[in-house]
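Heads up, one of the protein chains got dropped from this complex, but the rest are sitting where they should.
Chain lettering (A, B and C) follows the sequence in which the chains are written, and residue indices restart at 1 in each chain.
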């Protein structure tokens, strides 16, 4: 009989950005550009997408679909139902099992009709006091239709006493806490907002005479839009035919951009802070080679996310780079109603070892992060099965020891390998010859902070590594989460 | 207004293997293993797949589906309809527009009921006298249901006077010409055949007490099967519970394996002739760096097929390897009913340049082949748009100047760039600073023939480069194709 | 060439009840009974249906589907998602083109979460001041998700200061005007309401230890429930495990039940006022035979709605009853994306004349009503084509001269044949030998009012015949509708 195979094939064992946002104003058939932008942002949310458009004739139109943008928002017959020069869109990640299946009504953008006209809103991130706001609003007579945080903002806006929609949005934003980048629209305006810390990214681009808002620059590239600048932390831009107004609805704070966007979330061809994410990751690999050298014949990435750091490690160390693990490019997100056989296949369904290449070699495997450690373990088994002499793991991020509450799907703390084990315990657990993570200072250096992390005023949000949460996760604390200080 | 974009986004501009085959005997729920094997062979045929199984109770059962294996043959409810310890399967590529849409009845395996029981058959490759055979069979009263070559074999078997199905198959095979690897089954036997030249691959593996036939070794890996050996050119193996019989139905010839399997068709983690395809491609890159060096800051692959050769080029030349072009991993095979906007997006939908990395650099781009040259041109434009100082193309195969008639989807000869232009004309046409293809001898060296190509008795089928067809393409000649000798 | 055919095959040319409601409490898997009840009420709404259930474990669950109940709410896999001993449901008619396609979010029951728990609500009928209420609620910060009148009630309830959901509903109901029968539920209660005039029907039944609310008694029969009584005009019943409470939230008025329910809307096997609808319709036919006799060989119904009246006409007159027109029982609601050919087929797609029977005969055709007259005209043509000697139309209702604003889909007044023509003009227009409608008094007699209509205090709502609207259609008047008094 064939020998038993490792279990659970769909365990990606990665943190997951939960959303991407995109908006366009001032070009014909704006929704088509939104569809393309969302396609470029698909890595930020693969489960579902939505687009709202506005046209003088047709008014607000919307469509929400499960599945990839390429399979849904690409048909001419659907896109014809979304006419007009103004549109926004959203892609959303499937959150983990415990939270249950997303309902189509939870797919953003969320729309509300006010006395002065309608508005649609979509966000990337998380409102950390959403539960409390929701309770308060229901108490006062609001009827909620979804479990989306965006709906809180819409209801706060509905109850605002201000006259214009942008003013009502400012009013509402002053009540919300958290980490969020918002793209919204009225009949004539495209609106972008970043939270005061600027945890989540949002960029501004130019497309002909029109303007674009996007989570990442790669989404500007796909439609041929030029990059203007990042929306600043705490900034709200209101764009219409006459140009761009900049507002500051929040009290100013020191920015704390998410450092994990550099490590994993953003696409390597996006530009953050003037440098390509790819180069930053290559720099992380170089830094890692300096911090944690080891003798070996091959440096291999865990595809695809470990690739740039592996190249950097190879370039710094002089050890040849090779594709020791091949990814099956036809692997989809998931198998519908899988057979038992498939359930037992494990990681083999999407990765295969280059057996002839690996045999007898000492191999350095570079991965971007270790979350639960389940995938790392399976990969190690595959490599050893193929006859590797030694396996050395090098991880392009510090140990992930704390959950993220700012719009990232993370396991509970007790499922995070680094929350319960030391580096040596993890090495033993994974059964590899060596295991090394980049240091937090090393990571800060790689992203361009020459002197490393400023412990008093950290330049980035690194809560998942440090346990220091720049915005109090109020709803989670109420649900029982204990801060580091409280441990 | 946004500036116009290059046209036709779906032009992959690659030769395409048309099929992959897989069969299993002697394990419970054989069809499940076939599904996994086909998933691993998906790169050989993405349009449709079929599985036939046999069970003492249920008899022959079959299912044919359009779409990826992962989306079709993974559901428990479908797979339960394919019980038994014996099953074969097939994946098929969508052939180009002119030939029209595949009908579901053209999806293999093809099944026939004979007086002594049923048999199913699937093949990878092409029967070069299929049209003539078909005419003859219809004249004698056979009713054809499909346009599949496999059906010719079934009808020849139905009219054979032999007693057993394997004997009838031998009888039939002696009438067919071409390049083909066959996987077939009766109620109790799994049968594998390679044509006398062994143009298409076929390997034999062990799975518990059972056996496996597969187009490539990567499909053994996915199910944890061990590799035994390649089926030999001209060999027919008949496998049942008692073991493996080897037959030789054909007159022996010198083997001529398809050299393009090394260049592009096979997966990099498959093993051909004892060496991983990845290593061969890396060796092609090294060879290319020796034959066609150039000064530059970066060596970048055209993803994903150019990657191993680009790594080889970098290792040989010492010029750093980098991912200058990023592939959108959510790009599907095709957009259903695409909008005009999408139709105009071109290659941007699946590739994006790492602008911040490329700017101001001299870049060597390594690709596996140039067919029509349309994609190469678009990639060059993207790289120059991003501000590259120079662009040098290095191609890991000789100029593709002749169509393949052995189971590969190729454009008409007049659409092949290399059929009508010299290397310098191609360079000028593509508008790059330099363009170099590996030499035919260089390619032979890289695949392990130390002294290069034997012009009298070439060791491989290289008709697409040389125009020397080892099997006369009889049907095509009748349709007007002119051989090199006839030009 | 085939001769041209009359146009527009889908013109049913009938008034259409827009909804049916059903609710069950106190039996296991209540939603299954709701599905069956809705199947029995399908004639009241064919476009879409929805069910909400409540279970202690699963909480509120809902499903909304387009299409027939038999095709949607019959699958075990869907029904398993609707567990619990309490459920309500709704079927809905597709309203005419001008109002556009129903969105799935407009399909009832509508659900709202209040501070003290959730509630779901569905209604049959129309709230005549819904537009005004909606404007007021938006002004005060409510966000509407649908165009359903039910949502107004939910928002009014959300803003009520009362403590319990039934109290909040009473509060809300005092603000709404119109003709409506409501079925609603909380976590533990099933609620039924009829408007003060009792325009729309609602009955109460017993199922084991549980209770049932339904638009008609035929929906009690299908699940084997016993009939208890009709909910009274202006009554609100609140049913839970302890029994049935009866409330009177409205100021009392004289009842005005819809007389058209007797003529056409209700199913012939339902019981209204102690008598089967079938018998009432047969009595209408008898009355019609007395009022408008004519010599003929055959009395034929226009199937299926004219059948009981035709039987009554035959019994009264002694002229043999016969099926001169046969209905194609495979005719669905509609053809999806019909060919031009089909578009031109007209009524022939669903009706065919019994040519051999009709030839040379004088035929009395009995139909329930004439709305636009388009179908009547086509049927007359078919009958004459088949060689009938004479065609006499007898109509089982008075001329329909006014639109209904109480939950019935009617054409604009200028499309109603009887609004613009006298009886003789209609006869000439239809081109028949005679045309007679039952008198309004005759109809009242047939439904059991021995002395006919009480002109001062009409016993029924007969606005569609008389133009006397018992509830002012406020929203419609604001949109420009002119009452009879204003003409």
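The rule is simple: a contact is a pair of C-beta atoms (placed from the backbone, for glycine too) under 8 Å apart; a residue touches a chain by one contact, two chains touch by 3 or more.
The structure displayed is predicted, hence computed values, not measured ones.
**Student:** If I'm reading the header right, one chain is hidden. Which shown chains does it touch across the whole complex?
**Tutor:** Touch partners of the hidden chain, whole complex considered, are B, C.
**Student:** For the full complex, which residue in C:22, C:68 or C:264 touches the chain that was left out?
**Tutor:** C:68
**Student:** Out of B:145, B:246, B:420 or B:454, point to the residue that touches the absent chain in the complete complex.
**Tutor:** Residue touching the absent chain, from the options given: B:145.
**Student:** Looking at C:352, C:434 or C:459, which makes contact with the chain not pictured?
**Tutor:** C:352
**Student:** Of the residues listed, C:135, C:254 or C:275, which one is in contact with the missing chain?
**Tutor:** Once the missing chain is taken into account, the touching residue is C:275.
**Student:** Please identify which residue in C:129, C:307, C:375 or C:397 touches the non-displayed chain.
**Tutor:** C:307
**Student:** Specify the residue from the set C:13, C:29, C:170 or C:475 that touches the hidden chain.
**Tutor:** C:29
**Student:** Which chain C residues touch the hidden chain?
**Tutor:** Against the missing chain, chain C presents residues 1-3, 5, 27, 29, 32-33, 35-36, 39-40, 42-43, 46, 68-71, 74-77, 79, 207-209, 218, 221-225, 267-269, 271, 274-276, 278-279, 282, 304, 307-308, 311, 314-315, 320-323, 326, 328-332, 335-342, 345, 348-349, 352-357.
**Student:** Please identify, in ascending order, the residues of chain B that touch the omitted chain?
**Tutor:** Interface residues of chain B facing the absent chain: 105, 112-115, 138-139, 141-145, 154-155, 158-159.
We take it that only the chains that are shown with their structure count from here on.
**Student:** Could you tell me which shape the graph of touching chains takes: line, ring, star, complete or other?
**Tutor:** line
**Student:** In terms of CA centres, which chain lies closest to the overall middle?
**Tutor:** Central chain: A.
**Student:** Farthest chain from chain C, going by the mean of C-alpha atoms per chain?
**Tutor:** The chain farthest from chain C, judged by C-alpha centres, is B.
**Student:** In whole angstrom, what separates the CA-based centres of chain A and chain C?
**Tutor:** About 51 Å, centre to centre.
**Student:** Please report how many Å separate the Cα centroid of chain A from that of chain B, as a whole number.
**Tutor:** Using C-alpha averages as centres, the distance is 36 Å.
**Student:** Please set out, as single numbers or ranges, the residues of chain A touching at least two other chains.
**Tutor:** As it turns out, chain A has no residue touching two or more other chains.
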